[in-house]
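Here is the structure we will look at, set down as structure tokens.
Shown here: the complex without one of its protein chains, the others still in place.
Showing subunit A:
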């Protein structure tokens, strides 16, 4: 086999492998989507049917039973609100750790990451009681605070990884021109890192949007986001897969569309630092 043929074969095989993984990842979403157009009986049929007469009945039921816009608005406000606060805290933190490291910087970073290793349920009771005492149960403010704290370690780490790869000479040049540390961060580092900041923000939004544990435990009606709406369609007695799929499709749609538009930034952000 010639070298060019070998290369072609490798490219085809790599492509095939990538497509297989992509399809495997996409399949549950695809199945959820088509199940949302089935009747409950079609949804449970064995073998499962790929071709069927689609119905919009499940979407009608979801619209009738749930206040979709209310839940969607809660999701938008809590995801975007907590991401903005997380970025406002994380950018100065990552900047100081990247450009003015001390002996303990690495320890602090590791400690921050270690908080993500604790199972959330381990702190459920204290957080629930604190939320109750401060009147934050079933409030968007409470959820924003929790989401911010939940994602802060990841946001700081991602920004720190990017900031530390920025050439120090640029900052030195700015300093020579009389820039203060604040000017350096706002007028030099942030414009240079706009891609990293936006992709980190996007990831944080996606994580908040999909968060279910705290949403289910700390909210009831006023602040319940879309994840709580989906959970309400699971039933202990009665068929619910088609209705649940319709609710999930409606809940996923905004963030999928949003991610679609921002995929360039997201991929760029997730792969920065991977190849130097």
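To be clear about the criterion, contacts are C-beta pairs under 8 Å (C-beta built on N, C-alpha and C of every residue); 3 or more make two chains touch, one makes a residue touch a chain; residues count from 1.
Operating definition for what follows: contacts and distances are computed from a predicted model.
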{"item": "Undisplayed chain, where the name is taken from the UniProt record, one of \"Heme lyase subunit CcmF\", \"Cytochrome bc1 complex Rieske iron-sulfur subunit\", \"Sorbitol-binding protein /mannitol-binding protein\" or \"NADH dehydrogenase subunit M\"", "value": "\"Sorbitol-binding protein /mannitol-binding protein\""}
{"item": "Contact with the hidden chain (one of A:132, A:187 or A:264)", "value": "A:132"}
{"item": "Per the touch definition above, residue among A:63, A:105, A:161 or A:217 touching the missing chain", "value": "A:217"}
{"item": "Selected residue (touches chain absent from view) among A:96, A:161, A:198 or A:232", "value": "A:232"}
{"item": "Residues of subunit A in contact with the chain not shown", "value": "39-41, 44-46, 64-65, 128-129, 132, 137-138, 216-217, 220-221, 224, 228, 231-240"}
